[in-house]
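Just one protein chain is left out here, and the rest sit where they should.
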Amino acid sequence: MQIGIIGLGRMGGNLARRLMRGGHEVVAWDRGPAAVEAVAADGAMAAASIEDMAGMLASPRIFWVMLPAGEPTEQTVAMLGMVAASGDIVIDGGNSFYKDDIRRARTLATRGIDYVDVGTSGGVWGLERGYCMMIGGREETVRWLDPIFATLAPGLGAIPRTQGRENSDDRAERGYVHVGSAGSGHFVKMVHNGIEYGLMQAYAEGFDILKGKASDKLPEDERFTIDLPEVAEVWRRGSVISSWLLDLSAAALARDHTLEHYSGHVADSGEGRWTVDAAMEEAVPAYVLSAALFARYRSRVETTFGDKLLSAMRFGFGGHVEIPQ
Amino acid sequence: MQIGIIGLGRMGGNLARRLMRGGHEVVAWDRGPAAVEAVAADGAMAAASIEDMAGMLASPRIFWVMLPAGEPTEQTVAMLGMVAASGDIVIDGGNSFYKDDIRRARTLATRGIDYVDVGTSGGVWGLERGYCMMIGGREETVRWLDPIFATLAPGLGAIPRTQGRENSDDRAERGYVHVGSAGSGHFVKMVHNGIEYGLMQAYAEGFDILKGKASDKLPEDERFTIDLPEVAEVWRRGSVISSWLLDLSAAALARDHTLEHYSGHVADSGEGRWTVDAAMEEAVPAYVLSAALFARYRSRVETTFGDKLLSAMRFGFGGHVEIPQ
Amino acid sequence: MQIGIIGLGRMGGNLARRLMRGGHEVVAWDRGPAAVEAVAADGAMAAASIEDMAGMLASPRIFWVMLPAGEPTEQTVAMLGMVAASGDIVIDGGNSFYKDDIRRARTLATRGIDYVDVGTSGGVWGLERGYCMMIGGREETVRWLDPIFATLAPGLGAIPRTQGRENSDDRAERGYVHVGSAGSGHFVKMVHNGIEYGLMQAYAEGFDILKGKASDKLPEDERFTIDLPEVAEVWRRGSVISSWLLDLSAAALARDHTLEHYSGHVADSGEGRWTVDAAMEEAVPAYVLSAALFARYRSRVETTFGDKLLSAMRFGFGGHVEIPQ
Partner (left out) sequence: MQIGIIGLGRMGGNLARRLMRGGHEVVAWDRGPAAVEAVAADGAMAAASIEDMAGMLASPRIFWVMLPAGEPTEQTVAMLGMVAASGDIVIDGGNSFYKDDIRRARTLATRGIDYVDVGTSGGVWGLERGYCMMIGGREETVRWLDPIFATLAPGLGAIPRTQGRENSDDRAERGYVHVGSAGSGHFVKMVHNGIEYGLMQAYAEGFDILKGKASDKLPEDERFTIDLPEVAEVWRRGSVISSWLLDLSAAALARDHTLEHYSGHVADSGEGRWTVDAAMEEAVPAYVLSAALFARYRSRVETTFGDKLLSAMRFGFGGHVEIPQ
């Protein structure tokens, strides 16, 4: 198929390449000319602007927006609302908040434009491994776009098949799923990232405990100095907690045993927070997902005002002195 | 009554004074002669050693041990097991682990010595306010010691009486309670401290949120610069969250609006940890009490190895760079 | 002063009575005629409608809205935007979301109407104890309303004064504080309720641990059957964790030792959730406040789908059977 890709950063550029390798025709635009040239060198047709792209695509046109969530995506979708025609399709492949998708789909529908949201997982590995996609939008439209998704997805590969799926939709097994109406794709991707935070924090705490076992505050005969790269590696091999995140941990530890090259000031994107928001809207207890999020906040500050208040209270009732030297 | 007090630090010294003010006769010892002299100046009889104290007390002798939990208390109780005679009473008024009490009571009982554990709350304010006491030991012994507890406790004071207690034991209203057999006093005191951690952390987080509302990362029309000392004060006045810990917070904030004199490296004594242990032994979910404990651990380190692992994983799957400058 | 009160439920009715006792003149309206009659019997002037109330009040008119947050308050404020005139004051004394206040204040300002938000704590006890109030709005307006707030607040009473406040605004000591611009009053009240959840959960977990200590799953010599009403009472007396919530707990336990008359299905109003939202907007770690909220969600369901998934995974890797009988 023919597709226009807007935004050629780490994700968008590789997406374009994977599509071209799969035989699709890509028209590419980015506000940075160098990014356009790089993708053009790999076979894409370079557009000079979004309007230009619209002129280069045959109807019905497919625009795939791959930009940071928030203002960049919002403004581009708004512009496409003016540039696109009835029957065209706007895809947001970024990390938009799903309520924005619901609103956008409703707005574009008034002009006959279809809106599809695609939560895309796979990060920098997607070009080779393929992308796992969670898709929201109208059934008919998503079916029509199937060749695009089939190319981007990992495919069956070597992953063992799940028993009992014989009569199920095989798209999930090939790495993409049509979840429901617009917004549902990003909703599922959002929860995916919320889970990701929780998984990561579970490993982080576990390795912290392994490392802390060498502390000289412990009784001498209860101390162990544990080789963390070895443990991470062995857990990849037949243990219950093997996972891709563990693979990455093992690789990081193999390169840098003490992780001294990492700051430990851990950023969070919107999804972790939105997941906790969704949990609260549904009255679902999300102890672990929220704690994982808060651990990131805490990692980015040296001390909190709350900690100081604890010190102050302890001084107040017990005369305990916790005063900086 | 006549009572020997071993350990004349902040707690033991004031305890001795409050007892003497209440008409009791105190024999005092501490390994630091200055502490003994100070209490002797207020009317106590100075003992030169624990053996000396034993000689000075009339039978049945009452020994009140007021020392740091762990080795100091353990060794002193062991020594009293040799010095005391059948019929004597050993009281541990410190913060011992309740399972140590159970063991000690059993050991001393073989020699006819009674063991009473008293969880004592009140901190540096106890001399004036009185001490809140949670007592474990044999019914008969605790009854016999009643004049001691009655003097140390706050008494009815100005605190409004709880309706529906007309036919209850009035000792609780006067500030002390006989919980059960040996160990139960310290068990209740332990849980008291566990709750204390949770309460403190709730206030800490709340004030953190109030303070953070001035952050310039928020939209300009959603920022408030909130006067924290004023808020702490007003909450003392008819709000649902008024408490003694809030009184202390208000006092600290009145003195030092930004709490800049406090380090925010918050210590924990054993009770918070033991409370979580007890919860786990009973399979009771203790989300808040454990989180409050962990917040203290986290307050004492700049970064954790776990945080670095999170950075490393994020770099691994997304190319996110969280590397120290 | 003269004031119109809209909404005469538990809170509004008592508010009206306390104002009248303080010498203010109250015009009252509620959609339920019985509520109006009850307050009129205590001296208020009954209005037949909001428009009627507007006609009965002298300019500048003060309207105090005391309705459930959400639609009831929203619609009433919108109607007042039409009924009120420039110079009039609309007060929302309920539990509105502070961002709604910011928006309403902006809208009403275009018509010259002042908006004041008052977070009101005190519950069913406010008539006697007075109300603790956190106020947002324009400085001049809040000053002008001072006689109203002074009457509603508890006043200095018997609560010991905080040292170091000699040169501070004494309104906080009398139980009300002007926090900042519109919305800030409800923001502080919201955090107050968030803290309230945390405090309550800390006590809940502590009493759970005390109660669980009688479990016959524990070794026999480590079990204690603890008299919870006695412990709650004694902690009110000189302990570090004394508080108004503890007073209420002691009273509840004195009446009903096993709390068998309570369902344990714990509701939450919006404030707990909004507090966690605010924490996330500010990137403040709020482990305890969020866990307290989630415990309420969990209390209202028998089992969760997540729990079933845990059972299913355990069966998957270990053959562990957790299947309903």
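What to note about this one:
First chain written, first letter: the chains are A, B and C, and each begins at residue 1.
Convention: a contact is a pair of C-beta atoms (placed from the backbone, for glycine too) under 8 Å apart; a residue touches a chain by one contact, two chains touch by 3 or more.
Remember, predicted model here, so these are calculated numbers, not experimental data.
Between the chain not shown and the residues A:G9, A:G43, A:P147 or A:G212, the one that touches is A:G212. Annotation: of A:T107, A:S242 or A:S263, A:S242 touches the absent chain (contact as defined above).
Which of A:S59, A:Q75, A:S168 or A:T258 touches the hidden chain is settled by the complete complex: it is A:S168. Within the entire complex, the positions of subunit B that touch the omitted partner chain are 240, 273, 276-277, 279-280, 283-287, 290-291, 293-295, 297-298, 300, 304, 306, 317. Residues of subunit A that touch the chain left out of view are 99, 102, 121-123, 126, 129-134, 153-154, 157-160, 162-165, 168-169, 171-177, 179-181, 183-184, 187-188, 191-199, 201-203, 205-206, 208-210, 212-213, 215, 217-218, 221-222, 224-227, 229-231, 233-247, 250-251, 254-255, 275, 278-279, 281-289, 291-292, 294-295.
Although one chain is hidden here, its contacts on subunit C can still be listed: residues 10, 123-125, 200-201, 203-205, 207-208, 211, 244-245, 248-249, 251-253, 256, 259-267, 287, 291, 295-296, 298-299, 302-320, 322-324.
Please note the rule applied: only the chains that are shown with their structure count from here on.
Here the largest set of C-beta contact pairs joins the chains B-C. Measuring from the average of all protein CA coordinates, the nearest chain centre is that of C.
Subunit A and subunit C, compared by their mean Cα positions, are separated by 38 Å. Shared interface positions of subunit C, defined as residues touching 2 or more other chains, are 240, 279, 283-287, 291, 294-295.
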